[in-house]
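Every protein chain of the complex appears in place save one, which is left out.
Presenting subunit A:
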């Protein structure tokens, strides 16, 4: 029996939607467990409250003005850090970038995650001795830093640690006062557009540099597990060497992403067709699959979405990629991750666990544009920068401080925005910011659900009237 087209259509997209959803869900859970009253602390993320510390009794205009200035300062620091990253990358100081990334990553896993773990243990009244806790935490942090930046590891490990990084950082960001949070999210979305799309934007420059040198962008980027195509059911003809060879190479590489034929072309083709009802030419989908991939990079460390397509991955390419990936296995943080690092450093500094005042190296977005070269085609995967994870989860965590109606509304809005961004990616096929559409929709639906839906729905539900 022939395969159904629904069997694996859209797997690349769910490969990104799933970890985003997990990150958001864990952040909401942390907020509801550890901060159910929705308290804020201007000192939690110093950078986000550098100018104005929000207080309950302040007037609306003062809160809004103060939040705007806070956001401008935050964006300014992120922009400066990103430009510094571009310069470091341009002049080949990648070791410095990776060294700082490793230190920042270790700090996040050891300090921030450790503090959260302590609070959870206290909340649940779980008794743990200091030595065991420190030993386990140290190992956890060390494995995380090493896995993400220095040594090859199974992709699933990297994905798990990236999600943990996103959750921890987003939870810290939920302590930013309410007005500052919303203004900051909108400001980051605008900055994302500027940094990625405007000529001279730092992330655009970073992506172009990486393309010129054919090097990996130094950024924390979540890469979805590549889809392995089974070419035994009459799919598009793929180049030789696909299938078991590539799979074996992938296994030999310890799970390094090397994939067989690509579903992304079909996904993007489907997206485009659903949008425009294009007539598919014979081999058209294969054509899309073989052209260069739209990738995204986003500002503030939120990278954009990076889509790669490949119809096949011959064994020789898999081995070559394995060597490249081992050589460039250290991945610096994205810019939003840098911002998060700066916040984490400040937080760690306040807690006396790490020297404060260190400037996180600016980080670029997470997109790469890769092109086919003859039979060499890259494994397909969609990459989304960790900054996007962080800001999506921060938004949802802030919504959770109100109630779950806003959480559900914002979640659906974020996913819809992400879907629109991926559709845009399929059409534009270049680096794109992943924040703007999702943040715009989510912020709109937060306020709409809070001020429009809830006042109508809640009284109705209390009267046990449903539709």
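Following the convention adopted for this analysis, a residue touches a chain if its C-beta (ideal position, glycine included) is under 8 Å from a C-beta of that chain, and two chains touch if they have at least 3 such contacts; residues count from 1.
The definition used in the following text is that contacts and distances are computed from a predicted model.
Trainee: There's a gap in the complex where one chain should be. From "Gamma-secretase subunit APH1-like", "Ribosomal RNA-processing protein 43", "Electron transfer flavoprotein subunit beta" or "4-hydroxy-3-methoxy-5-polyprenylbenzoate decarboxylase", what does UniProt name that chain?
Mentor: According to UniProt, the chain not displayed is called "Gamma-secretase subunit APH1-like".
Trainee: Considering the whole complex rather than only what is displayed, give the residues of subunit A touching the chain that is not shown.
Mentor: 1-11, 13-14, 17, 32, 233-236, 266, 269-270, 273-274, 277, 280, 282-286, 403-405, 407-409, 412-413, 415-416, 419, 445, 448-449, 452-453, 455-467
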